[in-house]
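Take a look at the structure set out below.
For this depiction, one protein chain was excluded, whereas all remaining protein chains were kept in their positions.
Chain naming follows the written order as A and B, and within any one chain the residues start at number 1.
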Amino acid sequence: MITFIKRSLSFIYLFIMFLKDLIISSVQVAQVVLSPRDATKPRLVTIPLNVTTDAGITMVANFISLTPGTLSIDVSDDRTKLLVHDLLAGDSSEETREDVRTGIESRVLKVTGK
Amino acid sequence: MIIESIATGFYGLALQVTALFLIIALLAAGYRLLVGPTLADRIISLDMVSMLLVVFLVIVKLVTGQNAYIYVAIGLALISFLATVAFAHFLERSQGDKLDD
Partner (left out) sequence: MTDIISSLFLIAGGFFCMVAGIGVVRLNDIYARMHAATKAGTLGLGLVCVAVMIRADSLLHMAEALFVFLFMIASAPVGAHLIGRAVFRTRSPIDPKTKADSDVEDFRTPEV
């Protein structure tokens, strides 16, 4: 029962943070689109996944698509990696990986439990 | 016309500005739908057009107060999602066949 309440609370937290991320990412897209010169620095980034459950992977992939800069493209066959298109990553993919690991993934892990 | 007759002042102005924004977005999506170099471009602009239609319907609900419009919006959102999924499947299948030949 207590785990259920904890998970529900972390789901609500996940949702609120997600709404914040959605606003930030849309503002970012607006800046890129409305800037007079070509501001995109696209990069295909692979992200190793810590979540193992189906629900967890689904949530991570869906929330990644609506958070700043990233859009999920593909999940590897063995479900250990996620392919992501980053609009503003430039030369390094470490930053994107770090953002996903500390941001969305840790929040999803709190909801799914493993 | 219908907007002018129902709302005035700042709210009416906001409705007109929003309608203008949406018309620009619709023209942009229509341009990509016609020109788009690949099939995928056309699919996402079709998706975009149906999403704009959902927004229009929600606004029409706001203007007319007819609550039925929001059910139309929900139905349209459902159908457009199914259409996108079907198109994506079709894209993957058809181009894959071409690569095999």
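To be clear about the criterion, a residue touches a chain if its C-beta (ideal position, glycine included) is under 8 Å from a C-beta of that chain, and two chains touch if they have at least 3 such contacts.
Owing to the predicted nature of the structure, the values given are computational and were not obtained by experimental measurement.
**Q** Please give every residue of chain A in contact with the chain that is not shown.
**A** Its contact residues with the unshown chain are 22-23, 25-26, 29-30, 32-34, 38, 40-46, 61-66, 69, 71-74, 76-77, 81, 83, 85, 87, 89-91, 93.
**Q** Contact with the hidden chain only, please: which chain B residues?
**A** Looking at chain B, the ones touching the missing chain are residues 9-11, 13-15, 17-22, 24-29, 31-32, 37-38, 40-41, 43-45, 47-48, 51-52, 54-55, 58-59, 61-62, 67, 70-71, 73-74, 77-78, 81, 84-85, 87-89, 91-92, 95-96, 99.
In this text, only the chains that are shown with their structure count from here on.
**Q** What is the distance in Å between the mean C-alpha positions of chain A and chain B?
**A** The mean C-alpha positions of chain A and chain B differ by 25 Å.
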